[in-house]
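Pasting a structure below so you can have a look.
Yeah, one chain of the complex is gone here, protein chain that is, but the others are all in their spots.
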Amino acid sequence: MQLISSHTLSQIASYLQADFEGDPGFLISGINEIHVVEPGDLTFVDHPKYYQKALRSKATTILINKKVLRPEGKALIFSDDPFRDFVALIKRFRPFEPATGMISETAIIGKNTTIQPGVFIGNHVVIGDHCLIHPNVTIYDHCTIGDHVVIHSGTVIGSDALYYKRRPESYDKLVSGGKVIIEDHVELGSCCTIDRGVTSNTTIGSGSKLDNQIHIGHDTVIGKNCLFAAQVGIAGCVTIEDNVIIWGQVGVQKDLTIGKGAIVLGQSGVTKSIAGGKTYWGLPAKPARETLNEMAFIKKLPELFRK
Amino acid sequence: MQLISSHTLSQIASYLQADFEGDPGFLISGINEIHVVEPGDLTFVDHPKYYQKALRSKATTILINKKVLRPEGKALIFSDDPFRDFVALIKRFRPFEPATGMISETAIIGKNTTIQPGVFIGNHVVIGDHCLIHPNVTIYDHCTIGDHVVIHSGTVIGSDALYYKRRPESYDKLVSGGKVIIEDHVELGSCCTIDRGVTSNTTIGSGSKLDNQIHIGHDTVIGKNCLFAAQVGIAGCVTIEDNVIIWGQVGVQKDLTIGKGAIVLGQSGVTKSIAGGKTYWGLPAKPARETLNEMAFIKKLPELFRK
Partner (left out) sequence: MQLISSHTLSQIASYLQADFEGDPGFLISGINEIHVVEPGDLTFVDHPKYYQKALRSKATTILINKKVLRPEGKALIFSDDPFRDFVALIKRFRPFEPATGMISETAIIGKNTTIQPGVFIGNHVVIGDHCLIHPNVTIYDHCTIGDHVVIHSGTVIGSDALYYKRRPESYDKLVSGGKVIIEDHVELGSCCTIDRGVTSNTTIGSGSKLDNQIHIGHDTVIGKNCLFAAQVGIAGCVTIEDNVIIWGQVGVQKDLTIGKGAIVLGQSGVTKSIAGGKTYWGLPAKPARETLNEMAFIKKLPELFRK
């Protein structure tokens, strides 16, 4: 999540009423989770296990709950609850803006794009040329849609990530400040849900085609020319490379990669990263031949037990 | 389903053009299915197998298709088709009221609650304070939403139960007269469907967080601070206790209980009640270690067959 203009370390620390270490005029240009940080970014860390990872990351400002040694060229902001304060910053820089109508006046819609009735287009949405948005689609604030995109009815783009921190008595939400990017020539079926990134983007690569009732989690990046059948569910922070084909009702767990050109057969459960160029099946998903082989042996079990 | 004011036995029997036994002035204050009856309720029974269960239940008026002995302190209404007449009563006391606009004039909406465009709010709906209802959500008549609730786009609250009686040539619908109760601090993802109770309530307990495309069946009661990932499907009349975590694409069969703090891993199928405090996996769902163990043995089958 890039800031529209940079803020100084002292401005941010003062907003959080927090102590800091570093040049007060040190610049902060983005607010991001650890796995997507770039120089200029502020990130947060609240568990000793991850202190070093955060301090050594590309992030240049670290919101942390311990008085650690400041790495050279970086700034620190101290907080008794970095999660709470990180959320406060997201809310500060990406505040919720209630809609004033079905199509926001701040949305930009390209040439020769047809918006059918009942479509909601949020604030600061950008839609390209030659698109067709079917009735009753919802596009949340800040999402961007390329050219020649078709979105079928009931689909929801940009709803929040399911991302909570467990507290003793409840769940605290990591407010989603990222967005969804739908590239050119994508077609989305009906009643799909594409969650926005938490601080970064969820991306559907150009030329990819998704059937109905597909769920794509936050910060997942889908490559070009992928093809997903109905009711596929993909968790957050997944990377799916180009030309991947996923058949119906497959589930994909978070934080993994599916390699280029892989094919995943129906109802599989992908539980770890899988290499490209092969066909997979089963729960957990393995090379389809292995799963078929296991099934053949299971079928022979009664005979084996008789012996 | 409580009646707004009590009716007498003779009034109800006369509406059904049915014979009855008992004090004509005996009061009926509710119409309910056998598993949720309280004193004052009318229930129905049409199969000899369940006669005694109905007659001994807390219900005080029994709609029945046999001239049985009347239990003391109770009333009987005789019908050749108790199912048909029970449905007639639900329709009589909870008639369908067509909407006159996207937001009913009989709905009550709390303070600091934001209703985004395209949201339908039915008759007699009550929504609390500090809620955020995203675009194109549908809330059917009589449902109630607590405080600090967030509902994402495309979600449908209060659609009818899939509840039919098989007749020789067709299905007869048990019209849904119950409602949905969403307690405080619940967040529902996009394109979820929460069916109303048949005569009672479907409840989502306070603090529970549901991801996208989740289906919750009629009369299911979900406890506090539960967390469900995307595409979970839970059938009707299920009890899920507090702090249960269910991962993506899990299916849960009807009429069972998941104990407090249980964790159910992705794509499992829960086919019978499971105790709290443990982690489950597989179809059917068992303790995850057992399923992992079985998978390890299946992997060794080729070797075993070689021997």
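Letters are used for the chains, namely A and B, taken in the order the chains are written, and counting of residues starts over at 1 for each.
Criterion: contacts are C-beta pairs under 8 Å (C-beta built on N, C-alpha and C of every residue); 3 or more make two chains touch, one makes a residue touch a chain.
Because the structure is predicted, anything quoted here is derived from the model rather than measured.
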{"item": "Sole residue of B:162, B:256 or B:288 that reaches the chain not shown, by the stated touch rule", "value": "B:162"}
{"item": "Full-complex contact with the absent chain, from B:191, B:226, B:258 or B:274", "value": "B:191"}
{"item": "Given B:40, B:82, B:128 or B:154, the one touching the chain that is not displayed", "value": "B:154"}
{"item": "Absent-chain contact - pick from A:37, A:99, A:191 or A:221", "value": "A:191"}
{"item": "Contact residue for the chain not shown (choose from B:20, B:44, B:78 or B:140)", "value": "B:140"}
{"item": "For subunit A, the residues touching the chain missing from this view", "value": "114, 116-118, 132, 134-136, 150, 152-154, 185, 187, 189-191, 207, 209, 211-213, 225, 227, 229-231, 248-249, 266-267, 295, 298-299, 301-302, 304-305"}
{"item": "For subunit B, residues in touch with the removed chain", "value": "96, 98-99, 101-102, 118, 120, 122, 136, 138, 140, 154-156, 159-160, 162, 164, 169-171, 173, 191, 193, 195, 213, 215, 217, 231, 233, 235, 249, 251, 253, 269, 271, 283-284, 293-294, 297-298, 300-301, 304"}
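Assume only the chains that are shown with their structure count from here on.
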{"item": "Between subunit A and subunit B, centroid-to-centroid distance (C-alpha), Å", "value": "33"}
